[in-house]
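Step one of this worksheet: look at the structure below.
Apart from one protein chain that is not included, each protein chain of the complex appears where it belongs.
We just call them A and B in the order they show up, numbering each chain from 1.
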Amino acid sequence: MSDTILAVRDLCKRFGALAAVDGVTLEVARGEKLGIIGPNGSGKTTLINCVTGVVRPDRGAVIFDGTDVSGLPAYRRARLGIARSFQIPRPFVGISVLENIRVPLDYVHRPHRDATRARELLSLVGLDGRADHPAESLTHLELRKLELARALAAEPRLLIADEVMAGLAENEIDEVLKTLFTLNDQGVTVVMIEHIMHAIMRFSRRLICMETGRIIADGAPQDVRRNPEVRRVYFGK
Amino acid sequence: MKTRHFVAAAIAVLALGAVAPRVVGNGYVFYAGFIALQYVVIATAWNILGGYAGFVNFGSGAFVGVGVYAAVFLFNALQAPLWAQILGAACVGGLLGLGMGYLTLRIQGVYFSIGTLALTTVVSTFIVNWSFVGAARGATVMAPHPQIWFPNVVSYVFFAMLTMAVLSVAIARWIERSWIGRGLAAIRADGNAAECAGVPTLRLKLLAATISGALLATAGAPYPYYASYVEPDSAFSINYALNALAMPLIGGTRNWTGPVIGALLLSGVEQAATVTIPSEINLLIVGLVLIGFVVLAPEGLLGLAGQAVAWGRPR
Partner (left out) sequence: MTLNLALNAIISGLLLAGVYAIASLGLTITFGLLQIPNVAHPTFIVLGAYCAQLLNSFGLDPIIAGLLFTPLFYLGGVLLYQIYFQTFERRGCSDTLQSFTFFFGVALVLQVSLILVAGVDLTSVNAPYIGKSLRIGPATMPYRLVIPFVIGMTVGLGMWLMLMRTRAGLALRAVAHDANALRICGLSPTRAKANGFGLAMATASLAGAALIVVSPVDPFSGTQYIGRTFAIVVLAGMGSVPGTLVAALAIGVVESLVITFVGATWAPGVAFAALLGTLAIRPSGLFGIAR
């Protein structure tokens, strides 16, 4: 088993005249805690969409654990072990919270006979009281927890958490961080995209900053924070 | 409803249906009952693709018509018995559903629905030009007298349709409660999020389209025996497309009981209306009812019932 779990090579994606991702090359080591920061529109989510298969890049390759997944549909990549949460929560409305969790359980692994595992996951994120409620009745905070729980249900080898802490209270942020740390201890590689600086600084061992589709800094969090390019992007000249 | 209750109810219904032809003297019961049951099959079958998966099929007429003509073909060519006609219709309908799903694979929403609208005319154009099944002139099918148990053809096809109704409801119910149903619901809610959760959206869509198409076709297969005469205009009538939409809309799309309620209600109202008022007024009422439901009760009667329960709950 090589050390690299995810490799992205010269990835490019344009939307009309806009280059959302402009030649990104990146390697993520197995078991790493990688943070990605950057202003809105810098291409972070598009990069993730290309990695997970939601969007087809114009150029470049995505290699997951040695396998070239560039041509695979998203559901196959999910089954290989990539899970992500969405920046804006996308619950499965029309079914209950419990059934929402059962979907990845049934499809990433195999159909479960009952809902035991699903209920365990719900209590992990504190949603067990809402198990039988329709997904559309959840508050925004609860939706974020559902997003995380759904990603956890897939038991991924690589978890991409896209702004999973936005809008959470301090103690809730701590809880989510604890969950992610535990996951990482169990061997899951975690890539975190966040705007909440103190959280991502605490969590990441390596930080990447993106701007207009390119990686402009890559290294230890403290070093990246002091990087003049990064300061310019966030604070101006 | 627990499964064992459902199975018991299904067996009871079938037993009643089997016994009725020997004891009920009034033939009208079977004539009207056939239509009502056909509506149940159509509504339930449509809802598998439309309600569960969220792909609104406007071409139900294509599938029912294909079922009608598959039966005619098998009867003309092979003197096939009714059960074989139904099976044949299911195969053709399933293939058509698969084809439609494949053609419209990556298309969703409004575009999918527009495409299905086209399907009915394309299929009926082929039938209209095929003389072996009567083309535009139509075809006459003289059903052989049932040899055992059933006193006449109409009670025989009534029981066949009853069987299909029970079968399609059972299939819909099974799908709804299984992992397939959850996957379809995920696709209906958010295709991309479903894919990222491991759901093979395209494959599931094809599966739903195939099953839905097969069942829709079986609703058409007994019709030649029932009516003795078929022709393309009525076999592929846009009324099928309209009714297939209206029934789940009225009853509710989320659960297998919705289409059944909608079907029984609509066929009941239409039967009563045909007898008492001119057919144009009938259609006018259907149109107004549709608009009314869409504006006032978008979740159908089940939705209204759900809201009533929520209101009644102590706060």
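What we mean here is this: a contact is a pair of C-beta atoms (placed from the backbone, for glycine too) under 8 Å apart; a residue touches a chain by one contact, two chains touch by 3 or more.
Values in this document were obtained by computation on a predicted structure and should not be read as measured data.
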Notebook entry, point to check: Of the chains that are displayed, which are in contact with the missing one across the whole complex?
Noted result: B
Item checked: Residue, one of B:F58, B:Y226 or B:Y240, that touches the chain absent here -> B:F58
Item checked: Residue of B:Q85, B:T104 or B:S168 in touch with the missing chain, whole complex considered -> B:T104
Check: Considering the whole complex, which of B:S155, B:T218 or B:T253 touches the chain not shown?
Finding: B:T253
Next item on the list: Check the options B:V7, B:M142, B:A272 or B:L288 and report the residue that touches the missing chain.
Entry: B:L288
Margin query: Among B:G17, B:G33 or B:G50, which one touches the chain that has been omitted from the display?
Written below: B:G50
Item checked: Identified contact with the non-displayed chain, of B:L117, B:I171 or B:L202 -> B:L117
Next item on the list: Quickly run down the residues of chain B that touch the omitted chain.
Entry: 50, 54, 56, 58, 103-104, 106-107, 109-111, 113-115, 117-119, 121-122, 124-126, 128-129, 135-136, 238, 242, 245-246, 248-249, 253, 280-281, 283-284, 286-291, 293-295, 298
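Note that only the chains that are shown with their structure count from here on.
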Check: Where the CA atoms of chain A average out and where those of chain B average out, how many Å apart are those spots?
Finding: 43
Next item on the list: Using the touch definition up top, name the residues of chain B that touch chain A in the complex.
Entry: 178-179, 182-183, 185-186, 188-190, 192-202, 254
Next item on the list: Would you tell me which residues of chain A are touching chain B in their complex?
Entry: 52-54, 73-75, 78-79, 83-84, 86, 90-95, 99, 102-104, 106-108, 111-112, 135, 150, 154
